[in-house]
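What you see is the complex with one protein chain gone and the rest in place.
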Amino acid sequence: MLRGLSGAGLGRIENDESLIELAAKYGFQAVDIDAQGLIERHGVEGARELLKNHNLVIGSIGLPVEWRSTDDVFREGIVKLAQAAAAAAALGCTSCCTYILPSTDMKAAHFTVLATRRLRICAQILGAYGIRLGLEFVGPHHLRTAWKNPFIWTLEETLDWIDAIGEPNVGLLFDAYHWYTNELTVVDIERLRADQIVHVHINDAIDVPVADVLDNGRVYPGEGVIDLAGFLRALHTIGYKGAITQEILTAESPTDSPETLAERSKAGFDKVYTAAGL
Amino acid sequence: MLRGLSGAGLGRIENDESLIELAAKYGFQAVDIDAQGLIERHGVEGARELLKNHNLVIGSIGLPVEWRSTDDVFREGIVKLAQAAAAAAALGCTSCCTYILPSTDMKAAHFTVLATRRLRICAQILGAYGIRLGLEFVGPHHLRTAWKNPFIWTLEETLDWIDAIGEPNVGLLFDAYHWYTNELTVVDIERLRADQIVHVHINDAIDVPVADVLDNGRVYPGEGVIDLAGFLRALHTIGYKGAITQEILTAESPTDSPETLAERSKAGFDKVYTAAGL
Amino acid sequence: MLRGLSGAGLGRIENDESLIELAAKYGFQAVDIDAQGLIERHGVEGARELLKNHNLVIGSIGLPVEWRSTDDVFREGIVKLAQAAAAAAALGCTSCCTYILPSTDMKAAHFTVLATRRLRICAQILGAYGIRLGLEFVGPHHLRTAWKNPFIWTLEETLDWIDAIGEPNVGLLFDAYHWYTNELTVVDIERLRADQIVHVHINDAIDVPVADVLDNGRVYPGEGVIDLAGFLRALHTIGYKGAITQEILTAESPTDSPETLAERSKAGFDKVYTAAGL
Partner (left out) sequence: MLRGLSGAGLGRIENDESLIELAAKYGFQAVDIDAQGLIERHGVEGARELLKNHNLVIGSIGLPVEWRSTDDVFREGIVKLAQAAAAAAALGCTSCCTYILPSTDMKAAHFTVLATRRLRICAQILGAYGIRLGLEFVGPHHLRTAWKNPFIWTLEETLDWIDAIGEPNVGLLFDAYHWYTNELTVVDIERLRADQIVHVHINDAIDVPVADVLDNGRVYPGEGVIDLAGFLRALHTIGYKGAITQEILTAESPTDSPETLAERSKAGFDKVYTAAGL
């Protein structure tokens, strides 16, 4: 399993080049970046070199399509998706992820129908480039009622949705925070097959009742109460070999320097990997 | 467009053989029956002869699968579906229909996901036999709140669902009652393509506010307030050529003899077809 | 059924603007053009106006994807396809077509597998924009052996392929020349449903044995031996309402002026439409 870093948790990090540099410096093996942007600035060969020279692979790119709004808005993203997929594939990245907000202002059944079709189209396009689509279920309780109607937030619902989408290249983005806020256990991970997991996020939660955990109140791995040792061990047990990417969402951007935050991230990874015996 | 008769509206009709006889006697061209049962009682050749001798085709069979409950219950229906599809195909029937209850006790998003997958499997199996799957949206207002969560009841939602299911052989069962209770117009029909319609139901509604129309309060074509002339004309205009099958759901079974009711059905069809200029 | 004109048969026609002008002048109702190019030169509104002012719709655009070569080449077309589909949709065009060469230098089974997947992806992307994909089977005998291994050229094979692709928005591009060189009859058309036909090409063949008819030896409608009256009548009978677009492929470009050739095209259409009683 590759230690991965994203910009979320590094404060005012300037750009993906800085992220690449810090990730390499602090022993990370993967970065979640904008592949297309990197290619635009460095060319395909330059971008490949940059990653290679830092011993990094891309963990995942974000899905550049708005699939939660109207058909018109969705369609606008399709060209962008094809371009992003081509860029990701050119840099050897095989994962593209999006998250599922757990409630919606639309009628839930109708929205499910529309989103199912749109995500299938996204999966087909990504599949043409050998890229998988990871769906992230989102657990924090306050988001389940943030919009009018409940949508999808459990592991079971998400797996069933993946079945309904019906494309072979769709799986989970498994985030420690949502595992925790769904009150899932190590056993729930052990019941999965590694190939059902497209990507993994790691982060930690403060010590408040689970129902009060805020989506943007995350802390660094090892600084909170989530059983990240169990989380990592279970993922290792089932044979997951992809990136474990840190994603720290906070209400306000940390004021420490990116360098300091990267150092802190490394310390967090060291702590929980050690605890997991990895 | 073929005049079609089903048992719903013929009171205590004994069996499909009686339905076939009455349908033929009163000038109908299609019957909605249990194809498999007919074959079990008469053999394939016998069943074909029976239909042919009465100048009848089968309008549609019902989907013998419970797709609204658990996966276990769903699976129990799959063998039955394959058998029913084989029987229908043997008798030249190319349509199989089910209805969508407009609310559900399940969480709507999760139920949508499960139902999407199950109906796709049904469509695949039916498709192997050259049979289409018709989904009937159900309009009466009281059913929209009969269970905890709103599900799907509009034409638009149903068309979007058909897209999400994603199989080429899925379309609408278009019922005059649900067209009326959704307050749709002739223009809404004219916007459809004929091939989007798998099957049609005809019946009429009593003169109460639309929001008070009860699903099991239906009357015979021409005896109520639905613009059935406009309904039929619009279907004819877009090139629909399948069956227009009477389906009269009532709280209590009519006490008149099936013969009397079949005669009354014919009178209703005559009236509305004439009004439609067909 | 709309009378349609393409550049194929108009000699050294300069651009789509000239095609639009000639089509309107000679009473055509549809043009097969490059929607994206038109928008690039006139903007969306300008392109819409241009078509509207000439009482024209776009019959079909060509599929801008090379699906017969390597995966890499295929992928290069995906961004282009999304852009072309967006442009076509913006101008109200709902059809995009490609042709099937009847033989291939690849191993036939492997090529079929690759092409099935690629065309499904194309259909999915087009479907996101409400556009259908039309597959043109190609009949001339010499092309069946022009490459090493026989591929697909009959109507039946093509319909089966459409089933295998499995997307609801895939159908036929039905070309009179390929209908003729496959020695199909009016009855073969009458067995189709209108919704199975995405687009139609019209043209004529010279009086040589069918096995000697050359793909690029086509003549104008009414100037050859194909039963175009029967062809058009059968399409009308089954309810086809789309464009009938002229496509004249010749070994050498005609030397007459585009204007003269457009006039000749109109005369051809008049002749065969009259013969068909349309």
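Each chain gets a letter, A, B and C, in the order it is written, and its residues are counted from 1.
Just so we're on the same page, a residue touches a chain if its C-beta (ideal position, glycine included) is under 8 Å from a C-beta of that chain, and two chains touch if they have at least 3 such contacts.
Keep in mind that what you see is a predicted model, and the values were worked out from it rather than measured.
Touched by the hidden chain within the whole complex are the displayed chains A, B, C. In the complete complex, the hidden chain is touched by one of B:Arg3, B:Arg68, B:Lys107 or B:Arg120, namely B:Arg120.
Of the candidate positions B:Tyr129, B:Phe151 or B:Phe231, contact with the hidden chain is made by B:Tyr129. Touching the chain that is not shown, out of C:Ser18, C:Thr116 or C:Thr250: C:Thr116 (per the contact rule at the top).
Checked against the full complex, the one of C:Tyr26, C:Tyr129 or C:Phe151 touching the unshown chain is C:Phe151. Where chain A meets the missing chain, the touching residues are 163, 166-168, 170, 193-195, 239. The chain not displayed touches chain B at residues 74-75, 78-79, 81-83, 85-86, 89, 118, 120-121, 124-125, 127-129.
Although one chain is hidden here, its contacts on chain C can still be listed: residues 107-114, 116-117, 120, 149-152, 157, 160-161, 163-164, 166.
By our rule, only the chains that are shown with their structure count from here on.
By the residue-number overlap criterion, the interface of chain B with chain C counts as same, with over half of its numbers used by both chains. Remark: chain B and chain C have CA centroids separated by 37 Å (rounded to whole angstrom).
Listed for chain B are residues 163, 166, each touching two or more other chains.
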